[in-house]
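As you look at this complex, bear in mind that one protein chain is not there, while each of the others sits in place.
A and B label the chains in the order they appear, each numbered from 1.
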Amino acid sequence: MSESIISIRNVTKTFGAVRAVNDVSIDIQANEFFALLGPSGCGKTTLLRMIAGFTNPSAGQILIDGQDMVAVPPNKRPVNMVFQSYAVFPHMSVEQNVAYGLQVVGTPAAEISTRVANALERVGLDELRTRMPGQLSGGQRQRVALARALVKQPKVLLLDEPLSALDAKLREQMQFELSQLQQDVGVTFIIVTHDQDEALSMADRIAVMQDGNVDQIAEPGALYEKPANRFVADFIGKVNLFDGEVSGTQAGKLTVETAVLGKVHLTHDGEAQHQVCLAIRPEKIRISKTKPDVEGHITTRGRITDWAYYGDCSHMFVETENATQSGAVRLGVVIQNDTRDAVDALDIGDDVHLFWSPDDMLVLND
Amino acid sequence: MFWFLAAPGTFWLVVFFLAPLAIVWALSFGEQTSLVDTEITGTLENYVRAVGTPVYLQIIWKSLWISAIATFLCLVVAYPVAFLISFVRGRWKMLLLVAVILPFWINLLIRTYALLAVFRTRGFVNFGFEWIYNTLWLDTIFGRFQPLELLYNNFSVTAGLVYVFMPFMVLPLYASIERLDKSYLEASLDLGASQTRTFFRITVPLTMPGIVSGIILVFIPMLGAFLIPDLLGGTNAQMIGNVIERQFKAANDYPFGAALSFLLMYATFGALALRAFMAGRKSGMEI
Partner (left out) sequence: MGVFKRASQGPLDYHRRLWLRLYVGLTFLAIYAPIITLIIFSFNDSRRNIVWRGFTTKYYWKAWNNDSLFEAFVNSLTIASVSTIVSTILGTMVALLLWRFRFPLKSAYEGLMALPIVVPEICMGVAMLAFFSRVTGFPTGWIWPFNLSAITAAHIAFSFPFVAIVVRSRLAGFNRELEEASKDLGASEWQTFWKVIFPFMKPGVIAGALLAFTLSLDDFVVTFFTSGPDTLTFPVKVYSMVRFSVTPEVNAASTVLVAITIIVTIIAMRFQSPEKMARG
C-alpha cells in the first residue's frame, strides 16, 4: 500500500487500566533515521518493544515491509535491536556474540566467519574478537551489540536509549558515529531517547511522545521552530510562555490580550482557540539598556535577577515590571558573547529593555 | 568486645561440634580391642575394608548412583518450578515461594512417613491404579488387580529422596533465574533463536551457578540419607547411611562406622571445594 518500511496503524497498548500507547499511527520510510522522543513513561519504549515483538499491541496493526507482524514472534521478525543494557551475552566471546544470530538460523560456517569479521571491522572491534564481555568497556560492549544486530542485515535496526549508559564525551562521539554508520549501511534506524540533543543531532525525523500519544512528527528544525503545541515547545529547548486570550481575528492577523505584554498583534495562519499561549525562544529576545528605537516590535521592561555564564553564551533571567497578580514574571534570555567585552556589558540588577519581532513569536494551542 | 562476642560461639562450636567430629575422625584410624574399648593405632584398615569389601563397595556405588539419579530428577522437576516462580509477579510469586519453602519446616520423619502411607500395597497410589484398572474393565480380562510392590526397593528410595529434597533444589535455581537479566533472553529471540534454543544456549548457561549450587545442596544430604532408605528401602535398598548407623548401633563397630562416616565427609568437602572452584572461575566472567 505504501513504501513505508514500518507502518504503525492505530496501535494501542494497555497494561491493566494504564494506556501506555494510545492510538498511535506512524509511518517510517526506508533508510530513515527516526527518533521516538519523550520523557520517561511516555510510551516510546513500549512502542519500540512492540515493533521488536516483545509486547503485543492491544489493538491496531504493525506492518514491517508491508507484512502484518502481529502474530509473528520476535525471532521471526526482520528487525534487530540494540538493548539499553546492551544484553551482550556474558558467557560468549565478542566473536561468539556476533556469530550467535547467524548460527541459530543455520547460516553456513564459512559465511558466518566472513560476515562476523566484516561486522567487527565496521564497528572497529576486530582486535578484540576473542575478549569476553567482562573485559570490555561500556562503549566497546555497545559496539558488540551494534555489530551483533547489524550482522543479521535487518530491515530495521531498533535502538533503545543506546547512549544513556555512556559518559558525556563518549556519548557525543557515538552520536556522530551512529549517524555515520546509518548512512554507511543504509538500514532504517529507529532510536528511542529521552535526550532531545541526541534526537535533534542524529535523526532525520522525530516523533515527540507524551502520555502514550504522539504530539508531533517533524524534522528537527521544524520541531524547534514550529512546535505543534505547548508540550512540544516546552520539551524541545527552552521557551518563554505567555497565556493569553484572543480578542480579535482578521485575515491571518490575530490580536491576543496577555497580562504581561498587553495587546499583541501577530500573523497567524491556522486555527486558534480562544485561550492560547504565546511562546518566544530565549535566544530570539533582544536586550538593551537604552530604549530601543524599533517599529512593530514587542517590547517590555525588567531587571536582571540571575546570570549564568557559559563561555559562548550567557543565560539570564529578567523580571518584568508589569507583574501580574500572581507575582512577577521571569523571562529567560540568551545572549551570544560574540565580542570579548560582551560579558561586562550587563550585570545583575541592571534595568533593561527586552524586544523581539512578532514574527519570531508562536501561537500555541494547549 | 571482640573476645566477648567471639568466645561463646567458638566455645560451643569447638566442644559440641568439632571435638565430636575429631573423635570420630580419630576412631576411623582405630581398632576395636574389646567389646567396649577402642584403641587409636593409626591403622588404615577401616578405610581399606570400606572400599575393599565388595558388599560395602557395592553399597557405596549404589548410594552414589541413587543420589545422582535422584539429584538429576530433582533438577528436572525443580527447574520449571523455579522458572515459573521467577516470571510470576506480585502476590502469586510470594505464595508460590512460601509453598516451596513450607515443606522444609515439616519434620523429615513425618514427610517420609506420609510417603510410606501413599506407597504401601494398600496405599493411595495402588488404590488409584486399581480404580483406573477397574474403570477400564481390565479386571474382567486379566482378573483381579494385583497391587504393585512400590515399597522397599530402589524405586521407592529414589522417589523418596526426590520428594524430600526437591525444595532444596528450587531455591538456588530460583535465585539465579531471578537474577538473570531478562534482556538476554529478548536479545536471543531478537537475533532469531527459537524459544528452545534460547533456553539451552542462554538461560541454562547463565543460570549455571544456581544449577551447580542446587546439585551440591541436594546431592550431599542425599548421599548421607539414613531415614529415607531405612523406612522406604528396608533391607533391599540400603545406602551408606544405613551401614553407618548399624556400625554405631547394632554392630557396635565404631572404627569402621567412623571410617565410612568420614568417607562421606571427604566427599562433602570435595563437592564444596568444587563449588568454590566453580564460583571462583565464574566470578571472572560476571559483569
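Definition applied: contacts are C-beta pairs under 8 Å (C-beta built on N, C-alpha and C of every residue); 3 or more make two chains touch, one makes a residue touch a chain.
What you see is a predicted model; the values in this text were computed from it and never measured.
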Sole contact to the chain not displayed, among B:I66, B:L115 or B:A237: B:L115
Sole residue of B:L191, B:I211 or B:L231 that reaches the chain not shown, by the stated touch rule: B:L231
For subunit B, the residues touching the chain missing from this view: 2, 4-6, 8-9, 12-13, 16-21, 23-24, 27, 77, 80-81, 83-84, 87-89, 94, 96-103, 105-111, 113-118, 120, 122-124, 127, 163, 166-167, 171-172, 174-175, 178, 182, 185-186, 189, 195, 220-221, 223-227, 231, 241, 244-245, 248, 254, 257-258, 261-262, 264-265, 268, 272
Those residues of subunit A which, in the complete complex, touch the missing chain: 53-56, 61, 68, 70-71, 73-74
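Simple rule for what comes next: only the chains that are shown with their structure count from here on.
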Subunit A-subunit B separation of Cα centroids, rounded to whole Å: 57
In the complex, subunit B residues that touch subunit A: 181, 183-184, 186-195, 197, 201-202, 205-206, 284-287
Subunit B-facing residues of subunit A, complex: 52-54, 73-76, 79-81, 83-85, 87, 89-91, 100-101, 104-105, 132-134, 148-149, 152
